[in-house]
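Left out: one protein chain. Kept in place: all the others.
Now for chain A:
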Amino acid sequence: MRLKDLLTCTIGIFLCTSCIKDEAPNAEADIEKCILPADILSGTEIDYNLPFDESLNAYPIYIEVNNGTDLTAQAPTFELTPGATINPASGTTHNFTKPVRYTTTSEDGKWHRTYAISLHYPSTTNIPTSFHFETVKKVSNYYVFYEEAPGHATLTWASGNQGFALTGGGNSPEEYPTTISSEGRSGNCLKLVTHTTGDLGNKVGKPIAAGNLFIGKFELLNALGDALAATKFGTTFYYQPTKLTGYYKYKAGPKFYENGEYTDRKDVFNIYALFYEKDDKVQTLDGHIATNNYEHPNMVALAIIDQADAVETEEWKRFELPFDYERFGKTIDLEKLAKGQYNISIILSASKNGDEFKGAPGSTLLIDDLEIEYK
């Protein structure tokens, strides 16, 4: 009898101390969805996961609305992390001719997030077509390139730097895979270096990070689950590109890393540009395009460096890459072109197979005076 009591007692103690506690209130405070009348939205997808913007001192949300929408009085409603609250309140009317700031508070009351929500009309101006890599802004601990030109929409270049930041490497912006260098043909230039990602990068199966720069968007949210889908290539282009030209210097890293070991393989870089049409289903092409040998039903033209020309050089070497339209056999619909229904992207990488996390640490690609010729 006593034995039974003893056992009951000990099991009782065990169960009492190791049972699942009540769930704590949520600590997150996200805007998960911003709702506006469907007839004013242009249909472009809204990104709720943009990185913190220091110039705005907030997390930005950009919402594209149709031309003619009254920006002075809009009353967005919000879906938030369950339990979170927002100030000013969901459904209140504000003047969106300038970004409107909202602050969310988590259910547990401990955490806040400040958002700057901007409504804007679809851009009708083209991005600059020549790029000199003179200007960067610092985001978090790394550089982001942007190109401004009078009469053009500012182009902000995307890179995988945000992903590299997660691995804890890169104590200064110069130690990131995508950075600026003062050794340009004139002034500054773009410097892409393939890095190892250290122990943490290894632990998530991403042992290297190739220096890369592209026109489009890097989505950190999906960078681990589907890295190729995290690089969204493309921005609207209102002309018909004919050629991509520019200058490069290249030095391959000493040892090539793939499948968990160093091999004798020689690293090469890659430069290519995509021109494709948008439709209801496809708004952007992603990193899968390269592994699919640049094939996609929406592709219109491809400009790519011939691997025979992608050589190591210590002097600036010029490249001229014609856009190949024949391969895809499509004609340009000028009406669609004027409406902004074609996208362009330029993709530069210090390691051609960096998208599959293969490459030689130390491979360095410098690029300057990049230009899109068009008609």
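Note that in this section contacts are C-beta pairs under 8 Å (C-beta built on N, C-alpha and C of every residue); 3 or more make two chains touch, one makes a residue touch a chain; residues count from 1.
Please note the rule applied: contacts and distances are computed from a predicted model.
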Omitted chain (choose from "Outer membrane protein beta-barrel domain-containing protein", "Fatty acid desaturase family protein", "4Fe-4S ferredoxin-type domain-containing protein" or "Aminomethyltransferase") - UniProt protein name: "Outer membrane protein beta-barrel domain-containing protein"
Full-complex contact with the absent chain, from A:76, A:128 or A:169: A:169
Omitted-chain contact residue, chosen from A:35, A:89 or A:200: A:200
Touch with the omitted chain, as defined above, among A:106, A:159 or A:270: A:106
Among A:89, A:224, A:311 or A:338, the residue in touch with the chain that has been omitted: A:224
Footprint left on chain A by the chain that the document does not show: 2-3, 6-7, 10, 14, 17-24, 26-30, 49, 51-52, 106, 111-113, 162, 166-169, 198-200, 203-205, 220-226
